[in-house]
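With one protein chain withheld, the remaining protein chains of the complex are depicted in position.
Naming follows writing order (A and B), and every chain is counted from residue 1.
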Amino acid sequence: MRKEIENLQNEIIRISGVNPRKCMRCGKCSGTCPAYDEMEYHPHQFVSMVESGDIEPLLNSKSLYQCLTCFACVDRCPRGVEPAKLIEAVRLAAVRKQGQNHMTANDIPEKLDEDIPQQALVSALRKYSK
Amino acid sequence: MKVSYFPGCTLKTKAKDLDAYARKCAEILGITLEEIENWQCCGGVFTTARDEIATKLSSVRALNDAKEKNQALVSVCSACHNVLKQTNYAMQTDEEFASRANNYMQLDEAYLGETQVLHYLELLRDVVGFDKVAEKVVNPLKGKKIAAYYGCLLLRPNSVMKMDDPENPTIIEDLIRALGAEAVIYPYRNECCGGYVALENPDSAKEKSLKVTNSAKNAEADIILTACPLCKYNLEKNGADIPVVYFTELMAEAFGIKEDCNA
Partner (left out) sequence: MQRIGVFVCWCGSNIAGTVDVQAVSEALKNEPGVVFSTNYQYMCSQAGQELIINSVKEHNLTGIVVCSCSPRMHEATFRKTAAAAGINPYMVEIANIREQCSWIHKDMEIGTEKAIILGKAAIAKVNLNAPLTPGESPVTKRALVIGGGIAGIQTALDIAEAGFPVDIVETKPTIGGKMAQIDKTFPTLDCAACILTPKMVDVAQNDKIRIFSYSEVEDVKGFVGNFDVKIKKKARYVKEDICTGCGVCTEKCPMKKVPNEFNLGMDNRRAIYIPFAQAVPKVATIDPNACNMLKSGKCGLCAKVCTAGAIDYTQKDEIIEEKYGAIVAATGFNPISMDKFDEYAYNQSKDVITSLEFERLTNAAGPTAGKLLRPSDGKHPHKIVFVQCVGSRCESCAEKGKEYCSKICCMYTAKHAMLTRDKYPDTEVYVFYIDVRTPGKAFDEFYRRAVEEYNVHYIKGMVGKISPEGDKLMVRGSDLLNNKQLTIDADLVVLAAAIEPDKSARPLATMLTASMDTNDFFTEAHPKLRPVESPTAGVFLSGACQGPKDIPETVSQASAAAAKVIGLLAKDKLTGNPCVAQANELMCNGCSSCEKVCPYGAITYVDKEFRMPNRTTAIRRVASVNPAVCQGCGACTVACPSGAMDLNGFLNKQIIAEVDAICK
């Protein structure tokens, strides 16, 4: 079990290119995050929880689908940690598991209105499914 | 001058006007936008994971087409521009990613990020020059208070986009002034509208969008100006009671060609 967690942790660090050890715990990412209120785990927690291997709660958290990938945390982090990339890697680790797509093409029709740009649909599918 | 042009999915459907104004204005400024043949959707967002290859190949293909024509690659939509620039950067800096992408592409010569990727705004600022843009204005937009809305994708991540100061940008404001209008500065101009989360959590998008609109209105703006169809959708859908307009439309108006585009 410990081995499994370690593998997952290494995989997330590898594909994100993020080194969570660079974090100095200042919380600026969470201080600037526009989706903070929608998230159960906040950007700085993603960083520290991945670092400590406490990844399971993140995989099951709705927070994964509330991040706007607006890169505010990436640009404003004083240490160059890039939390959004880490959140993206955890999200991929979740949706890449078989049957774990968070949104599929079948879900789309009920979400449509006549003005919604195509861009929103392809973006959401790319973020929420594999 | 000729440049390669990547319109993107939304400019062919819900945002046809954004595209039409861009083409007409380019003509006036002496720029020919050559649409890339058989371009494919960029995917809307750049997946930052380094092992995501296939989802980025449509961008690599477009970038390589521009390289073969020895042209810069221009796009108008903020999202396409963001994906193209980030993909190009990955091709330049991430050796493993570039080699895997090239393996898929089977090109005669490997693509390694040689193409210059420009947003239409950068084309105006760096190639045409805002002074030249100002010269073409026949219908100066005097007295209009306009709030430039950058959102997130135009400026960030700054290490890759390198378009403007991500916290205190001026590129759209400079365009607004070149067109004869007054630019108003407001704090939420570089905050996110809610983006694609509008589908997953419309309430979240509503809250983000309202903050932007209210911030612009507090600064006494008459109009919000954007380069992104999704920003425009989110702001309008979520109670913007001032017009949200594409920057190309405002240019067309100042150039006195808005009617031609609609015809």
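Please note the rule applied: contacts are C-beta pairs under 8 Å (C-beta built on N, C-alpha and C of every residue); 3 or more make two chains touch, one makes a residue touch a chain.
Quantities reported herein were computed from a predicted structural model and do not represent experimental measurements.
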{"item": "Displayed chains contacting the withheld chain", "value": "A, B"}
{"item": "Touching residue (missing chain; options B:S4, B:N64, B:S215 or B:N234)", "value": "B:S215"}
{"item": "Which residue of B:Y21, B:F46 or B:Y188 touches the chain not shown here", "value": "B:Y188"}
{"item": "Residue touching the undisplayed chain, where the options are A:Q9, A:S30 or A:T69", "value": "A:S30"}
{"item": "Residues belonging to subunit B that touch the chain removed from view", "value": "165, 167-168, 185, 187-188, 191, 215, 218"}
{"item": "Positions on subunit A contacted by the hidden chain, ascending", "value": "22, 24-33, 36-37, 42, 44, 72, 76, 78-80"}
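As a convention for this text, only the chains that are shown with their structure count from here on.
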{"item": "Distance between chain centroids, defined by C-alpha means - subunit A, subunit B (Å)", "value": "24"}
{"item": "Residues of subunit A that touch subunit B when the two form their complex", "value": "14-17, 34-35, 37-38, 65-66, 68-72, 74-75, 82, 84-85, 88-89, 92, 102-103, 108, 111, 113, 115-124, 126-128"}
{"item": "Subunit B residues touching subunit A - in the complex, by the definition given at the top", "value": "8-10, 13-15, 41, 43-45, 47-52, 55, 77, 79, 151-152, 155-158, 166, 191-192, 194-201, 204, 207-208, 229-230, 233, 236-237"}
